[in-house]
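Here is the structure we will look at.
One protein chain omitted, others in place.
Here is chain A:
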Amino acid sequence: MNDTGRVSAGWWLLILPAFLLLVAFYIAPILQVLAISFTDPEPGLGNYERIFTSGSVQRVIMTTLRICLITTALSLLLGYAIAYAITLASPRAKGWWLLAVLVPLWISVLVRAFAWVTLLRRQGLVNNSLMGAGVISEPLPLVWNEFGIIVGMVHYMVPFAVLPMLSSMREIDPRLLAAARGLGASRWEVFRSVFLPLSKPGILAAAVLVFIFSLGFYITPAILGGGKTLMVAEWISLQILDLIRWGLGTMMATMLVVAILVTLAVFSRIVDLRRIFGSGG
């Protein structure tokens, strides 16, 4: 008892510097944000009341949630297909596939957002080609709206969806798939009742990762939304930097942190359930 106490005290000493750093530069500012949201412009719950009373606050929250859910769903769908293809590919092809997935990650998000603008704007490549081919007569509104934001965000998020799903697919024993076919299952049945359920942990991890990333996304929505469609992060910066409404901005920032914590809590519950289900004897 005494021994373990001393040992754990030693461990705590080791992580103390990191802990102090976190408190000073991370937790303290967050607490301050929390404090401001309750005190500015006057002490009380006034800022939080806006969630229920202000149409614009509600609109921002709903827009953000809608965009995040659609982005997450599309990223998972595309990412799953890519991860599946990589899993089945030959070792050589695997390398190229992975490179293709990772390269976008190394390119600045700003560059990619502007690249989408040039592709999607009224005289952009997509609209010009479609009009040249006679498919449409008027340019389609592809950017500076929710559609544009979702295109840009999905593009950004797909690699983050691919990687956790890929690692969970790699853990699937290929003999299980062979066994399923040997037992009489068609290829589709093998996928549906063996591969898909076994890749579920990866899907959940990817979903949480992409959803949480999307919630606080700033640059892509700011550029591809063109200031007309506001997501939470841009709205917060607008409140604090342009309108100097610190109370409202920090309130929304707090809500963002709460939303992320809630998502994580729900996820950890699911993972725990899985673990209990799996190893409880």
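Simple rule for what comes next: a residue touches a chain if its C-beta (ideal position, glycine included) is under 8 Å from a C-beta of that chain, and two chains touch if they have at least 3 such contacts; residues count from 1.
Following the convention adopted for this analysis, contacts and distances are computed from a predicted model.
Per its UniProt record, the hidden chain corresponds to "Spermidine/putrescine import ATP-binding protein PotA" from the list "Spermidine/putrescine import ATP-binding protein PotA", "3-oxoacyl-ACP reductase", "Glycolate oxidase subunit GlcE" or "Putative outer membrane protein". When the full complex is taken into account, the listed residue touching the unshown chain is A:L176, out of A:A85, A:L176, A:L243 or A:L261. Screening A:L34, A:L65, A:L198 or A:I219 for touch with the missing chain picks out A:L198. Contact between chain A and the absent chain runs through residues 173, 175-176, 178-186, 189, 193-194, 197-198, 278-279, 281.
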